[in-house]
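Reviewing the structure listed below.
A protein chain is absent from this complex, but the other protein chains hold their places.
Right after this comes chain A.
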Amino acid sequence: MDFFHVLVVLLESTIRVSVPLVFAALAGLFTERAGVFDIGLEGKMLGAAFAAGAVAAVTQSVWMGLLAAILISVVLSLVHGYASITQRGNQIVSGVAINFIVAGSTVILGEAWFRQGGRTPALAEGARFQTINLPGADAIRDVPILGPIYADLLSGHFLLTYLAFIMVPASWWILYRTRFGLRLRAVGENPGAVDTAGISVIWLRYRAVICCGILCGFAGAYLSLAMTAGFVKGMTAGKGYIALAALIFAKWRPKNVMLACLLFGFLDALAIRLQGTPLPLVGQVPVQLMQALPYILTVILLAGFIGKAIPPKAGGVPYVKER
């Protein structure tokens, strides 16, 4: 195994683990830009992964699974929206609650419906996503340098992987080039101004929350329909929080979101890769340190030591019309 080959393998797994992070972090981008903080990304992703696994197992259709994932995730988003927009409840509390409810329900329902220790049955071929080979991937494989990059790195991913990376410019376009996006960002900075302009703050925030739900649905579906064949309990394993960290690390900007997710994904892939192998100069790095690195980096960033992460001004504050 030469260095180049190792690098390609590493980058390939970086892309694989980054996909759910990209979806979830973009999901957070939409709500948080609209002024609704969301630490329920983890719960929504987990709920979506379960719905996808369960429905795909029953219907044997990957598309029904994907649909169910999006549906559940949007419903959970609406619960969060109802609590934090309509009822003006504490957004953090609501997010925590959703994480709990989903963590418990997926296990209880999974066990009750499938009786396999909280997991859904292994999905057959038609019930999960298949990798897509880009045209000419096999033909070009033997070409040095370019061949492996095209055939192994760019080709052979799932539909959702490509969608995730398309969603990055798409989100940018929606947020910065459409009227909806402009208003969405405005509602996160100064809802009073948006209200004065005669635009409904509530409806805008609900739409942002729905966008978040859809994207978290993709993230969850990717976990149980593409990355693995079926749902395993607790399979998000903190990815929602990593996505949240990536979102902050990216300072709430779409392109940076992708880069931050790739960086955190890379650290994850590297941690697995480096397990037990000493590095030159530093010696053996504890895996735990590598795993904690995204969180440590986010804390350092938040502390303003590497640039300043300024959240949307109206984030976390329910909007009340002045009387």
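Here is the rule we go by: contacts are C-beta pairs under 8 Å (C-beta built on N, C-alpha and C of every residue); 3 or more make two chains touch, one makes a residue touch a chain; residues count from 1.
Here is the rule we use: contacts and distances are computed from a predicted model.
Visitor: Name the chain not shown, per its UniProt record: "FAD-binding protein", "TonB-dependent receptor", "Putative ABC transporter permease protein YufP" or "2-iminoacetate synthase ThiH"?
Guide: "Putative ABC transporter permease protein YufP"
Visitor: Just to verify: which one of A:57, A:248 or A:261 makes contact with the chain not shown?
Guide: Residue touching the chain left out of view: A:248.
Visitor: Which one touches the absent chain: A:12, A:111 or A:152?
Guide: Of these options, the touching residue for the absent chain is A:111.
Visitor: Name every residue on chain A in touch with the hidden partner chain.
Guide: 37, 39, 79, 82-84, 87-94, 96-105, 107-109, 111-112, 118, 238, 241, 244-245, 248, 286, 288-289, 291-292, 295-296, 298-299, 302-304, 311, 318, 320
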